[in-house]
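One protein chain omitted, others in place.
The block that comes next holds chain A.
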Amino acid sequence: MQALVIVGHGSHLNPGSSRPTFSHADTIRETGVFDEVREAFWKEEPSFREVLRTLESDEVYVVPLFISEGYFTEQVIPRELRLEGWDVSAWESGDGVSADHATLKASDVEKTIHYCGPAGTHDSMSDVIVRRAESVTGDSEVGDGFGLAIVGHGTERNENSAKAIEYHTDRIRESGRFDEVRALFMDEEPEVDDVTDFFSTTDIVVVPLFIADGFHTQEDIPEDMGLTEDYRRGYDVPAEVDGHRIWYSGAVGTESLMADVLLERAAEAGADVRGLSDGDASRGVADD
């Protein structure tokens, strides 16, 4: 038997924080590829500490639904899962965006744990960002004449969070699909507040590289960009700001295509996903 565990941050304050984790887990459950699929959280239950014991499978694939490699994915999660002999070098990610997976034992269960790199630094995350731009504009060909801003938190505790943003920015820029692609941040230069200064295109799609919608994506960023005076009154999509049209998408992590990233992480770590048709778990699943 094989299990997939999606580990997310969760929240003591915000009931919506765990929803993306639940909805991607449900998408993967529907594929029937795993005997068990379970969610686990840092701030909710089951905790990282206790999730493994709730599973019957001997082979467990753990994929962090986190944006970057760093404090949570390299220290907190492996420690709380009790992964024996974990060392970040096992991921062979010298640059903070190339984590793959490591196979370990957990000290409280008799199981093999395949600990995967976070969803956020997987190559296919670039596709999710583009899909987000398509869904917010309602145009599956969006790109020509459009700028794309990918927004991150900034340095804070973890310098790798900026690396993940830069990584996908570079990849999407190289694809040539959008006229301009920029990485912007909430608390460091270049700042999202000045979004219109960085683009010459009239239309700018703004995609925050966050897992769940919450305070930052629903309140700070819309207000900082001038989409609205007061987040409680909402904002238009697109919204006019300084002669530009801003298409603000909300957190990328709620995009249903995220389920594919999680599945790819597990498949690369050796999970048997043969039951999957076309490798596209989220096909036909509506965005929400």
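Everything that follows uses one rule, which is that a residue touches a chain if its C-beta (ideal position, glycine included) is under 8 Å from a C-beta of that chain, and two chains touch if they have at least 3 such contacts; residues count from 1.
Going forward, contacts and distances are computed from a predicted model.
Its UniProt record calls the unshown chain "DR2241 stabilising domain-containing protein", which is the correct pick from "DR2241 stabilising domain-containing protein", "2-oxoacid oxidoreductase (ferredoxin)", "Peptide ABC transporter permease" or "Carbon monoxide dehydrogenase". Within the full complex, the residue among A:Asp108, A:Glu229 or A:Asp242 touching the omitted chain is A:Asp108. Among A:Ser11, A:Thr31 or A:Ser98, the one in contact with the hidden chain is A:Ser11.
Touching the omitted chain from chain A are residues 11-15, 22, 26, 29, 42-47, 49-51, 53-54, 56, 71, 75-76, 79, 108, 157.
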